[in-house]
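Every protein chain except one is present and positioned as in the full complex.
This part shows chain A:
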Amino acid sequence: MSDSPSASYLPEHPPVTDWVHDFDHTDPVWTDDPFPIWETLRAASPIVHTERFLGCYMPTTYQAVKEIAYDTEHFSSRRVIVRDVRPEISARAPPITSDPPEHKAAKQVLLPPFTPDAMKRLEPRVRAICNELIDEFIADGHCDAAARYTKHIPVRAIAHMLGIPEKDGDLFIKWIHQILELGIKDENEMMSGVREMTGYFMTHLEQRKLEPGDDLISQLLRAKGPGGQPLTDEHVLGSLRLLLIAGIDTTWSAIGSSLWHLARTPADRQRLIAEPALIPTAIEEFLRAYSPVTMAREVMKETTISGCPVKAGNMVLLSFPAANRDPAMFPDADKVVIDRKENRHAAFGLGIHRCVGSNLARMEMQVAIEEWLKRIPDFRLDPAGKVTWSEGTVRGPRQLPVLFGKNA
């Protein structure tokens, strides 16, 4: 989506020449291939710092990431994206932007609709979505798997859960691009995305109050907060914002990276076709090796992490993806081992902010890979095309040209 017209007037960051003292997760070199950069940073220190983004740390080891994720006293979640600016806190999205003690009640409201059992009920619809998408391009022998497949699966699944038209998915994708990518450097884009999204959901909220259903919006309106009171409209809107922002390009990225890997690794592809029971284990390894989501924290009080002093006023780029590549935690951390037995990866976070949609994401990934491999067992990257990756907070392929069928 880097071809968006607004990309031209983004303030440019100077290119990075010293990664250890001046890292920037929006630099094109990082966007294209972050893995060697993380190795350099990890070799330098468990925590590195940049003056960019008004001051920001990055833990580079699994251990340092874990210490920060568990330490809600010194590290706040009130800002969860590392950006160029730090405007007043507005447009909260509980529980992801909540700290204790408010966090627990806000999270508990969202947990029951996302249990593995609830996801089993949604699974047939997701399987149908995948096949409807494949029907549209399978005869062509080629497609951009990001634009035609991975992008649409989570959007339609979430729309289905919320009881809103699946065709509104393109709107959601636009808002997410404004908030998660353009918003890092452009406050107006961020606010415009948030405003449009809030207006859209406000309309649906009012409708559900008149005609409640069994969809997720109606469930949130029926839910009770900690004092037994219904949630405020602002709280419900915030949680809907969260589900949309957190539930879409994350899983879109995870499915895309998995297909990217399989397109380049025929041996893994053939093994999964021969042993479909291994797919869930392989999905966990794709989640480890290509974790899409990097979170953020704000340092509230000075402390020490892995022996390094950390000062208040800085942000923290909480890179679960880098943690998952730490060789001190994972043998052969830089290799994708699809039958890896021991895999305590942190792709969905660690501690109280464990991704509320992890069961949804896992189900979508499994179904998307299963259905693709059933119908398109042989595929490869199109040498005439170019794979491009999203920038910033969520990493995954945004263009994924592949050949199959008559072109395989």
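Structural remarks
Convention: contacts are C-beta pairs under 8 Å (C-beta built on N, C-alpha and C of every residue); 3 or more make two chains touch, one makes a residue touch a chain; residues count from 1.
FYI, contacts and distances are computed from a predicted model.
Comparing "Ferredoxin-2", "ABC transporter substrate-binding protein", "Acetyl-CoA C-acetyltransferase" or "Peptide/nickel transport system permease protein" against the UniProt entry of the hidden chain yields the protein name "Ferredoxin-2".
The residue from A:87, A:100, A:213 or A:280 that touches the chain not shown here is A:280.
Summary of contacts with the chain left out: across A:40, A:115 or A:232, the touching residue is A:115. Among A:63, A:306 or A:358, only A:358 touches the chain that is left out of the view. Interface residues of chain A facing the missing partner chain: 108, 111-112, 114-117, 280, 284, 341-346, 348, 350-352, 354, 358-359, 362.
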